[in-house]
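Some notes on the structure that comes next.
Left out: one protein chain. Kept in place: all the others.
On to subunit A.
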Amino acid sequence: MVHLSSLLLKKYHGGYVVIRLAMAGHKQANRPFYRIVAAHNKRARDSKYIEQLGTYDPLPNIYNEKLVSFNFDRIKYWIGCGAHPTKPVAKLLGLAGLFPLHPMTITDAERRRAQAELSAAAGAESEEQTEKPAEV
């Protein structure tokens, strides 16, 4: 019998391994679910990967949590072998603690906080303005 996997192993010229999110929803509409996966750069997002290293569920559950799982041992191995994590994976790993916090996470949080303060201040001002005419 012909050893089929040797026929399917593709050689990539100048390709590298990435750690990225691959959609794993079995084509359910409006219900995404991601696998954290080590794959070749040139492969399609959902196609054959080298190894699965975790999961990420973007929709919050009944306790308002978004569940993430990591196989830290294997992630360390792959990064040691020269894999590149993508931006969302780097952000998740930063929140998990393996990596330092991503700058954009901090920046986005600061922006949101500034926005929230601005809207709170605007809300307080509009409340005062509505109160003043009411008093007067």
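Methods note: contacts are C-beta pairs under 8 Å (C-beta built on N, C-alpha and C of every residue); 3 or more make two chains touch, one makes a residue touch a chain; residues count from 1.
We adopt the following convention: contacts and distances are computed from a predicted model.
For the chain that does not appear here, its UniProt entry gives the protein name "Small ribosomal subunit protein mS26", which is one of "Glutathione S-transferase", "NADH-ubiquinone oxidoreductase chain 4L", "phospholipid:diacylglycerol acyltransferase" or "Small ribosomal subunit protein mS26". Note on the undisplayed chain: of the listed residues A:Asn41, A:Thr86, A:Thr107 or A:Ser126, the one touching it is A:Thr107.
What subunit A contributes to its contact with the hidden chain is residues 44-46, 76-77, 79-82, 99-100, 102-103, 106-107.
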